[in-house]
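Missing here: one protein chain of the complex. Every other protein chain is in place.
Presenting subunit A:
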Amino acid sequence: MVLEATMICIDNSEWMRNGDYSPSRLRAQADAVSLICGAKTQSNPENTVGILTMGGKGVRVLTTPTTDLGKILACMHELDIGGEMNIAAGIQVAQLALKHRQNKNQRQRIIVFAGSPVKYDRKVMEMIGKKLKKNSVAIDIVNFGEDDDGKPEKLEALLAAVNNNDSSHLVHVPTGPNALSDVLISSPVFTADGEGGSGFAAAAAAAAAGGVSDFDFGVDPNIDPELALALRVSMEEERARQEAAAKRAADEASRQGKEEEPLSNSQDATMTDNTNNTAAETTEKTADPMDEEKSLLERAFAMSMGTSVSDTSMADADTSKATDEDKELALALQMSMQDDTKDPSNQSDMSKVLGDQSFVSSILTSLPGVDPNDPSVKDLIASLQGQPEKKKEDEPPKDDK
């Protein structure tokens, strides 16, 4: 609940056209900025946030620190890309804007999105940091995008010069499937806000990332028992629906005995259909060089059995994002269910699919370099058929919590 005025420095240089953070680096920044503004305002209604851009023709202040979220979001829409980022000038202008804030009781904070290379040298960054520290301005640096040599060291030097009692932070966001905002939510940029902000952040995290949380559905009984109950009930219904769909798909697949069938089914049927997704993943994975394909085949089958849950859930996350955003919540629920209890019905589906000899051999024949008559491959299939049965026995006793 700390009373704070924040200036956010956005990088809108040419480097931000890059799409390695979806949809583009600039839009990823805009999303992160909206989340930050929301969190700051929620943790303390008197907090103010302002925006400036560092690229373009020069540093430009879009809004001075204000409590009006609408104004800030409106500015985010008008961002255009161009020029080079001038980080030193950006920070100095931010400091000036904070100096002239209306409420002198507010602490001062600058959040910098450093996406393009830093052309200033360490000395300059340290001087800037010292000035900030002297005027008791805290800074949060988000290092993403371009990663030329020297950039992390320069940013670390800046952080070291400014840091006073751990009030300043440096966050590295690597490229990858996780969005910029999601990584930031779990970083000190958000969690340093205190309890109010982190509540907002936790809700946002559950909705967006659909990811790992200690509770079943990211909410649960401590905070909201009714919501937890409703989520659990809808989870059950969803699972029942999935089982029916999976059974239908598996039957069709085994009847046709073609490789394309499960793939198209995984796209038509619910995207949260675990078995079909992992079957598709299996075939993708085993299309590898012939030398390693045996070990890869084993690993793929092990994964499709659901032993390594994180990989499958990653695949799930990818497909769901690619296809339908509305189903994300259902996917999140299902994945977090997976963390606790292995779904026995899925196992039985998997064993049915694998048990169908013709289906399995048809997959194997279509793969390059795999000979189904190879004794080692035959042994593998036989052992795998034995495995699902054993797993099913293990599941029911574990399920009775």
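Here, a residue touches a chain if its C-beta (ideal position, glycine included) is under 8 Å from a C-beta of that chain, and two chains touch if they have at least 3 such contacts; residues count from 1.
Keep in mind that, in the parts below, contacts and distances are computed from a predicted model.
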item: Protein name (UniProt record) of the chain left out of view, among "Alpha/beta hydrolase fold-3 domain-containing protein", "PITH domain-containing protein", "CCR4-NOT transcription complex subunit 11" or "RecA family profile 1 domain-containing protein"; value: "PITH domain-containing protein"
item: Which residue of A:R17, A:K99 or A:R255 touches the chain not shown here; value: A:K99
item: Residue in contact with the excluded chain [from A:Q102, A:N135 or A:S376]; value: A:N135
item: On subunit A, residues whose C-beta touches the chain left out of the figure; value: 99, 104, 130-131, 133-136
